[in-house]
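With one protein chain held back, the other chains of the complex are shown just where they sit.
For chain A:
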Amino acid sequence: MELLVASGIGVLTAAGIYLVLRLRTFPVILGTALLTYAVNVFLFASGRLVVGAPPILMDDASRYTDPLPQALVLTAIVISFGMTAVVVMIALGAFLGSDDDHVDDQDGALDPVRKLERAE
């Protein structure tokens, strides 16, 4: 079971990194989403994997899983939504402003130094 989760994290990370290295904004956003999954699962797994012992106090339960990583990951999931939304908005704004969704600065368009040099 541990091997499955660990390799799952690995696969998600690899795909995430690959997509983050793409040249257009949308794949990069997808890549960060994948990395978010990987990191969240990793953080969650730091409480170790326990099946069938949710941290809900019950009289007949004998053991519980570690609740703390769960609480931390729960807020992380929600915050990552907020951050994804911001990044998507920035990407959208950049595309609508310049009709270009490249991640890299095209011909130094954003670089103040190059802009200055061109002006000179």
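Of note:
The rule is simple: a residue touches a chain if its C-beta (ideal position, glycine included) is under 8 Å from a C-beta of that chain, and two chains touch if they have at least 3 such contacts; residues count from 1.
The criterion applied here is as follows: contacts and distances are computed from a predicted model.
You can't see one chain of this complex, but its UniProt record names it "Na(+)/H(+) antiporter subunit A", from the set "Na(+)/H(+) antiporter subunit A", "Secreted protein", "ABC transporter domain-containing protein" or "YeeE/YedE family protein".
Chain A residues in contact with the hidden partner, per the touch definition given at the top, are 1-27, 29-30, 33-34, 37-38, 40-42, 44-58, 64-68, 70-71, 73-75, 77-86, 88-93, 95-97, 99, 101, 103-105, 108-111, 113-114.
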